[in-house]
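Selected chains only, in their assembly positions.
We call the chains A and B, going by the order they appear; numbering starts again at 1 in every chain.
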């Protein structure tokens, strides 16, 4: 095996010029080992409740990671070749070792991407691998990882502890009984795994599960959710239940950031049209818009921090969606407008000191134009970090460089890993900390900030601000 | 007092790598002490006419600076806590020393922002402070600044001379009698303080002061401003009057950059609908659009340089606007289109060698896509510098890096401070000169330009181009 060495350089992601790099290194030293606060993500609470071993390298690292398989697919690798499940639950009969080989042969496609950084970090630090992944080392990788996963040190709870996670939030539908969170709490294990309230399926009339979800929403709450008042009461009830399972936040994944502030009569009439079915696109949009304002009103009462993740065209690839279903790497960002869209909600709640609304975007052109000016004015607004397609080093740099002038550091909230790839969580937080230290080092090297100030900001971004913003 | 030292490093804002920094330093040495040309801004001519002492640190540096108090407000500081006046002219009874303490305690919020750079420059260079502003040094700051302001050296004219300002333009409404400019001229003082013609209140039918402003426009000019011809004559008359008070430019702050080229009959009919009241949004937009083309026509006759500052949603925060009025840090940029919007005006005047139109934007996505290609073609078009939310070091870099390819340096016009924060003017010009030298140093270090050429460009940007573009 003529393998290339795999190393993680201690100065990775720091600017190459010597004076800036030295500052970055000093700043990073102070934040490298702070506990991980993960206030928004998509890990499966069942992992921590059941604490079962992960199956093998392919099932753990390849099949669930749409960053990875979308890149393979873009270069002609059929999803069946790596065993991605179909929409009907069936799967092509693929040997996971063979699937891993397809991945290994194509690992050069990831050069320069965040996936390669995260994966190499996992390979090196979690599994102790010291050669690069390629066709020649594929089986060595598969065997090493799969063997490790069978040992106690690689069970979910052991990894959680090894990763020094202080708290992690998962994301659930209002219809979820949250039994895994209850099981974790009842198990006596000390890991803090909390939920977050993500009501998309019961608030988006265009969601394919909406009618069934609404019915179930009524059953689970005992409310008549076909009346506007009952529907709102059902939300309040479930939000309380989610709080009892640790939730400190809600999350809303809408196609736009539209908000509305209808009178109760108008809202009720709109709701009647929505539940009747065959909703028009205009009514669907208006309903989602009104719901955001209703959710803000509830947040003011129950203290849940509100998050909006707007601006994605979900399931853009029609053929792929029909065969493989949702979340198959075919979600594409859209141009997103915030200034007009958020005004109805902000006119009602933007000046409330006890309300926190965290905004995200997939449209970077809004960083300096809309989001930073908004967050640099409204007391209730904060900016979530560079998100999804933008959580690469370059995207994080752009986020800071385009929001700093108007929002400063303190209207941002530190890092979200926002991932279902559990093993990559330390890698992702490490990248974010390194980039924030690099950004700060540049400011210090350009004599725009003293190093003691940068040190404080670095710590705030890595640890204090996410805890504060999410009320953890 | 355990205070941290405050210093302004001589290499601040220069790239940290040694070869580029050395070039930047050499370039900067040639432009650092050139006189300040400030062709667009919002200082109060009454300061220079009356030459009264400024009251205290809070009234001078905090209350008028919406960059500063919007950031404090965004982090929960009530505007009343720092004594921001209400719309009705009343003010919360706040001790200015206490207000300053609120500011000092929160000064960390500005880390990395342009405000911190500008303020530290003022503290250090204008007031000789040598410790950092924080809770512990708040009173020291307040006392030092307030005491200095009572001395002759800190009167407006003394500062004007100390700042080496060759010329400064203020901005007035057509209704302004310009008595302060007359008083300055008649006083025998040599400082050159000129006005600029900003007719927003009499050209925007949606401006809340429009009806009254129009009436006053008629009284002040003796024209029947309720006829289209009389209205245009009134503009021509006031523009002449402004020229007699030194004006070399007009300025237009519209929500969009729309222009129109209606026939006289259409324009006259539109004007009739506009003055009748209850104007439709479409007519209001069309009227503003037509006015820009009329202003261009007048510029061709009277030689006033035309500026358009489009794309801001003014007074976005409804509650704050009702209580505190305009200009309270709640203006938010909007996506702005130029290519279709400017065509009617450009089709008439874009090829006129004697017409100068300077374009600004709050939408950076237009730099490389629309503005630089337009300015790199039309003889009459020039690009104003990075504006408002974008006049930070990062924003200035983006402006240069995104306009250079298509517009070069010579279709831009050097720096505008665009500020009402008089004391920050040297700081702002210094930042702009440093960034331009840094940009040029990078080009030299990458062997894309020789250093003697960069030296010439640096001088042009700092001094020659603004004088030439604004006909000063």
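A few remarks follow.
Here is the rule we use: a residue touches a chain if its C-beta (ideal position, glycine included) is under 8 Å from a C-beta of that chain, and two chains touch if they have at least 3 such contacts.
Everything numeric here is computed off the predicted structure, so don't read it as measured data.
Number of identical chains making up the complete complex in this structure, 2 of which are shown: 3.
Here is the rule we go by: only the chains that are shown with their structure count from here on.
Distance from the chain A centre to the chain B centre is 40 Å, each centre being the mean of its Cα atoms. Interface residues of chain B, counted against chain A in their complex, comprise 4, 8-9, 11-18, 70-71, 73-76, 108-114, 116-117, 132, 313, 316-320, 329-335, 362-365, 389-395.
Residue ranges of chain A in contact with chain B, taken from their complex: 15, 17, 19-20, 337, 339-340, 343, 346-347, 350-351, 353, 365, 368-370, 372-379, 381, 401-402, 404-411, 440, 442-443, 445-450, 452-453, 456-457.
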